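The other protein chains are all here in position, but one chain of the complex has been omitted.
Per-chain numbering from 1; labels A and B assigned in written order.
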Amino acid sequence: MTALIEKETLIGKRVPKLDAPKKVTGAAQYIHDIELPGMLVGKIRRSERVHARIVRIDTTEAKALPGVHAVLTAADTPGVGLGHGKDNPPLKGDKVRCERDEIAAVAAETEDIAEQALKLIRVEYEDLPAVFSPAEALEDGAPIIHEQHPKNIPFTYDYHHGDVAQGEAESDVVIEDNYRLHFVTHCCMGVSGAIAQFDSEGNLTVHSQTQVPFLYKKEIAPVIAVPPEKIRVIQPVIGGAFGSKLDIYPFEPICIFLARATRRPVRVLFTREEEFLASPTRQPVELVLRSGVKSDGTLTFRNCRTLHDNGGYTSWGATTPFVIMQTISSLYRVPHCQYHTTVVYTNNPYSGSFRGFGNLQATFAVESHMDKLAEAVGMDPLAFRMHNAQQPEETTPQGMVFHTCGLSECLSITTEKSGFLAKHDANRETQAAPTRTGSAVKRGIGMASLLHVGGGAKIYRSDGCGTILKVDDHAHVTVITGSTEIGQGSETVIAQLVGEELGLPVSAITVINSDTEITPWDVGVHASRTTFIAGNSARGAARKARDKLLIAAGEKLKVDPETLDLRKGLVVRSDSGESLLELGKLIRSLHFARKAEVVMTSDYYEPPSVMQDSEFKGDVSASYAFGTQVVELEVDTGTGVIRILKVTSAHDVGKVINALSIEGQIEGGVVMGMGYAIAEHLIVKDGRMKNPSFRDYKLVTAPEIPVVDMHFIETNDPEGPVGAKGVGEAPAICTAAAIVNALYNATGVRFCELPLTPEIVLRGLKQCGGHCP
Amino acid sequence: MKCIKQEISFTLNGGAVCVDVPVTTDTLTMLRDRLKLTGTKYGCGEGECGACTILVDGVAVNACLMFAVDCHGRELTTIEGVQTEDGLSTMQRAFVSCGATQCGFCTPGLIMQGTSLLNRSPDISVEQIKRGIEGNLCRCTGYHKVIDAIATALDSNRSAPKEHS
Partner (left out) sequence: MANVERYEAPESLPELTQILAEGPATMFAGGTDVVPQMRVGARPVRPTLININRLADLRGISESNGVVRIGGLTSVADILDCAFLKQVASVVVQAADCFASGQVRNAATLGGNICNASPAGDMIIPLLVLDAEVELASWRNACVARRRMPLCDFFTGPGKTCIEDAEVLAAVQFPVPKPHTVGRFRKFGTRPALDIAVVSVGLAGVKENGCFKDARVAFGAVAPTPIRGRNTEAALVHVELDGDRISDIAQVAEQEVSPISDVRASAWYRTHLIRELMERMLHEVHQTRD
């Protein structure tokens, strides 16, 4: 009797990450662990000034130090700018504009020698007046940071739909508030670094932690004067990214310059202090939000103006308005909307992209306002949000099409599971209770929702990803994907999707994803796109392989391929599950046939999204993610300390592919969002970071974490792989907003600034707004 | 700064090691740069992140805070020495199956700290596990799955014989 094989699915299973074994044994090779023969240590000399003309750099002594192989300054480089504004030359020759500025670099035999050499470089500066607040940088006569931008404004953004004047006229209540969001930074546990090496023909290999290997080649090529086709990017295992590795920062071209100058492999690695000083930050934003509502609870308009502190140079932080305006225009139905951002150069640190990309800032303001408006019209926070929530198949005035939309479900399940309404009312009763010692602790509950792209974001002409897939003679599958694994678990999800199509366990699948010489093109990891885009592409390639295998099996077995299925490494009859042929055997028979063939397929998935038009309108993502979080907290009104007790979260994930991985994303995101709200604060004073260490920059630690109660709303997105949407960024987005709403519920005091660290909270509660004696 | 070297010998993951190190070098630098054991990670170099956690005479310490010369005569276990003859240790298996590793950079340190908790007292509460890993930073997981993993390993160790560190 032949065995009957049941159909088993890999979708929704708790599949451990494929790379976990090498990570738990210490075998995973990060940039810090790679050793190349003859490799030199590269180190960077940074500016001691925040705004100064460089009068002279003298490297004579440093060059003379035994063991030093190269000392470079701007004079040794092409001087082409990096970044979104192309305003950031890797080594600065004329002037420095912020604390982290790179002015010289050394390659030496050892770390000690390199460090000694840095100290021997003599730099003469001529200080320039500096400016540290965007508002002041806009004033007439303010110091000019970049001569080509005499007003210090590299970019502005304007968006509108409807007519806010009309919206305002229709409103029964109008409110306006100023929000101020602070500097925080990624704090990837693995510090930044790169290794560069040229071969004898001038081909460059870079070991880079970049999240965008293919764009990297194109962007770095003019800066280092090496054509893209001569650049190979190999990505080691990456010790955390969260957006920090989306742009190219000066240390990478500097590493390449050093490798070229010494004709040796060179590695540049940061210390933790350097990581703080020379990594991008989250975009600090000053935001004025004006919103209106009718007495029946219908939103009428939003008018938002923001000031972005761009720091000394332009990286991705300057483009966060793309995402901020989405939330302003389309988180809940807003008939009339106007949005303006002015991006302003200062002598502060500059910002890059960071998980959520402006959305934490925007959601903080919008969801604070939602609570305020609800209260103003006498509705509870839930009913008010429900009333204004979008529904599936809606198109927002900005042109986003919500084919699926689980916002209402997210709202109802989180509030129901947390007992939101009853607690919200009860806490309000005790707001005014006496706060003397003993009863100083008050409880609060608050909610916030989010909208974020969930199917990529078409910010380039293509938002696609390629896959090459081959099945070997023992039915082992190699998936070569353009996408990048940064710890988020994309490899595993890709393996599950491929295994699902080919009826194979994930153990039969190897995912290759880290070498531009091998992998096909992809835009990179950002915009929560990997599961969606790379997943669809891998699935496409797997389907082609499946078709090919079934046709071959049909021919061999002389049956209609339509009646066959692939299960557990076998070709089976799909109706009965009767096992007919071993998959490996089938493939070997193809290899040994007279007209031999290999099973190798490829696929390029391009999502059906479009680039925004000149008014920032258009369906920029193939799918949108929604979520709601309810936060319960305690605040000690005697000390200002907040403890987050519980976060009830619901996310519209389309479809759960891997529960283990998606839970991990949500738990990690919630804790990151909580850190943003109550713990993390990069203190920048007069352009200088005051706390560049984990001792004084507080990440959340294990004893501080809340209970996280997670719910997944499966809306089965028609375009997503098996219905899934991207949710990499979403969980971090609305936590801070829910926290500030909960703090209001506990105390009756509205905070419009972050972070909510104890002293700031206490000052706020004492209503002395920073002017305490 | 110039500094003399000192010859030291100690047991590393069960084998004898003899090296000479500059007397001001820390143990993390010795392990990574000199002995090429790169499983132990540098995250901060100042005791705040726990990525460099190793066991010295069975006790968890930050390798970045320990003078290498102080290893003389002691028994060191690093992440490379945790595996048993049958493969992954209970703690390592639990980290895999519970999804406790994402980017994985914090993982070796957390496994060493988890192993030390497990060796110390098999019966500890979730709150004690949280306190037990207060010196380990993880930016990816939010710690929940890490705590699950350690609790799972403690559970399975209660029913199984004590594991060698």
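Keep in mind that, in the parts below, a residue touches a chain if its C-beta (ideal position, glycine included) is under 8 Å from a C-beta of that chain, and two chains touch if they have at least 3 such contacts.
Here the structure is a predicted model, which means the values were calculated and not measured.
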Visible chains that the absent chain touches, using the contact criterion stated earlier: A, B
Residue among A:696, A:709 or A:753 that touches the chain left out of view: A:696
Option touching the unshown chain, where B:39, B:81 or B:135 are the choices: B:135
Among A:309, A:409 or A:704, residue touching the chain not depicted: A:704
Interface with the unshown chain - residue positions in chain A: 437-438, 638-639, 641, 678-679, 683, 690-691, 695-696, 698, 701, 703-704, 757-759, 762, 772-773
Footprint left on chain B by the chain that the document does not show: 1-4, 6, 23-24, 26, 45-48, 50, 53, 59-62, 64-67, 69-70, 72, 113, 116-117, 131-136
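The working rule: only the chains that are shown with their structure count from here on.
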Whole-Å gap between the CA centroids of chain A and chain B: 30
List of chain A residues in touch with chain B within their complex: 14, 16-17, 19-21, 23-30, 32-33, 35, 186-191, 237-242, 271-272, 486-489, 660-661, 663-664, 667-672, 693-695, 699-703, 705, 708
Touching residues on chain B, where the partner in the complex is chain A: 32, 36-46, 48-49, 51, 78-80, 82-83, 88, 92, 95-99, 101-108, 111, 127, 129-131, 133-134, 136-147
